[in-house]
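Only one protein chain is missing; all other protein chains are in place.
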């Protein structure tokens, strides 16, 4: 299951961010989002636009393609 | 003399703290990357200097602005570090703190946004934190100025001697490798263990430095061997991940002891606002509406009446006063002409637009300070993706509406190098505030009914041209790897009136200074070139030197609708600064004030020609200062020349299409 399969408003635990683009991965890690983090999908923008995510009080935006490369599991 | 470096994550209130400590105003914004270069301020109470560095998450840099900090630590002499930490995001903030503590200079930690953390239900024991970090930890609320005195107190206590560096054990394999590398390093003032750690983390500036002292193949061998051995024994694939894991464990251990959570957490206000402004359906319309309101305020509701009043004041009391003053001291007609026809016409013509420019800068400051800017990046990303850019590239463009120079510099926050280059080259297409006087002049003369609409269409045209160029460039010259996008969304904050006004003033005051210096000088020069000619002084303006120079350009410009020598001359001077176009025209058409100038140009242009002219002004070339900053940022003469050349070509083609197309449609 990937982050793109999560319903908006739901939370999940990150299993792997290994497949994400190198630059994005580094930034996610910088922001404290990595394997084991609990992440909440807040909302998405239309026409395949980016997702807003929240982890530990920190909001970030990433593209849908990148979200679909983040493997997650249900809590 | 003490040199204190201010280091912290983006959006932690670094610049607010800087301002509180130095009393020296600096530009504050609520989006990552406001400080794109280091800035220096004098600490209050003669303590020394405070150096504000760009916000970073880790000393190991990812984008250009982050490399500034690594380079600073490697090359500059400083006595202490003031580390600002967001109390509500301790875990990731302390990651940077740890790296700084490993460096071994005295560190004072300012725990900012203590109030926000409390609101989130966090209880932080600063004494315990201080104990584990072995350095003072002070709770502050930088925006309100709480705790600042304490910070100053601790800074004063610092003696210049090096503090003992924090040492964390990184496991036997890595520790052995660190020792092995340290033996190869020459003695310098840089801490060897820190250098070795940063090296193994993959810090590029550190690699570059070490390469000067140690053979590159040796470095690569140590790195590869260590990484291989770590991968064999631990469950991590890369060294930087391994180092990070160890550090995070250390941080988690500390936080477990120093922090307690209280269970009741409200939905933060930011989340509630975000539900609306980055809403699936409403996100884009809200952004459009906000931009529309900004334009309405700037041009229609507030700006124009103020500009008109100022114009009346300059042409009335000011001109009369100067005129009778000159009369009284018995000035010659030559001196009267240079002052009244040159300086007053030229400088006054530009000063009139100060209210509109200030209003625009005010709104840009408001967007930056509130935290909405990062949301704009979100909302625009899908659209920008179509053109091979990402949403973050839109921020430099909005900044560029104020002035292209900081816009070009703001492109540093873009991670992907080719996307950054593209943004730099395209930002000058954004209509900066210096171009505004030209539009207002012409729109007022020809399209008085639809002034706001015409000006808006120009801003829009600039964006469209930039996006189309992005598409063309990404499919030809800059065929780059995939475009990436990741943006931090900081919590919203209510902009403080004082900060906002100072930030507006800071942006706008340069415009006033320019009016008093360069525009004044330029006006005198232009006036003189139009006063003198091959036939001597006080010639008919059409026989002047300026008419000769402008006339040559004018013939080239005839196909796009404005083949007069005045237009040609205005375009040359406009390269130095765009608003000089208005000064030039005011002098060349010998007009006493803007409204009569509007009357004169209404007689010498037709609406179609006028529109073609302002479109040309929008696009034809980045101004001199922007060209220089492009050269500096791209570090490439070829791209700099390209940015000038393509603007000129595009401007000519588009104006040609507008003018000739308009004539075919019977508008001419």
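As written, the chain order gives the labels A and B, with residue 1 at the start of each chain.
Keep this in mind: contacts are C-beta pairs under 8 Å (C-beta built on N, C-alpha and C of every residue); 3 or more make two chains touch, one makes a residue touch a chain.
Here is the rule we go by: contacts and distances are computed from a predicted model.
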Problem set entry | Record-based protein name (UniProt) of the chain missing from this complex, from "Protein LplC", "ABC transporter permease", "FeoB-associated Cys-rich membrane protein" or "U32 family peptidase" | "FeoB-associated Cys-rich membrane protein"
Problem set entry | Chain not shown, its touching partners among those shown | B
Problem set entry | Given B:576, B:590 or B:650, the one touching the chain that is not displayed | B:576
For this session: From the listed residues B:14, B:39 or B:375, report the one that touches the chain absent from this view.
Result: B:39
Problem set entry | Contact partner of the left-out chain, one of B:292, B:501 or B:518 | B:518
Problem set entry | From B:370, B:440, B:612 or B:626, residue that would touch the chain that is not displayed | B:626
Exercise. For chain B, which residues lie in contact with the unshown chain of the complex?
Worked result: 3, 27, 36-40, 49, 51, 68, 71-72, 75-76, 329-332, 334-335, 338-339, 343, 402-406, 409, 433-434, 503, 506-507, 510-511, 513-514, 517-518, 520-525, 528, 576-577, 624-626, 628-629, 631-632
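Note that in this section only the chains that are shown with their structure count from here on.
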Seminar exercise, completed: chain B partner, complex, touching residues on chain A are 18, 21, 23-24, 26-32, 42-50, 52, 54, 56-63, 66
Exercise. Which bits of chain B are touching chain A when the two form their complex?
Worked result: 57-58, 62, 88-89, 91-92, 95, 120, 237, 241, 244, 268, 270-271, 274-275, 278-281, 283-284, 374, 377-379, 381-382, 385, 391, 415-416, 482, 484-489, 491
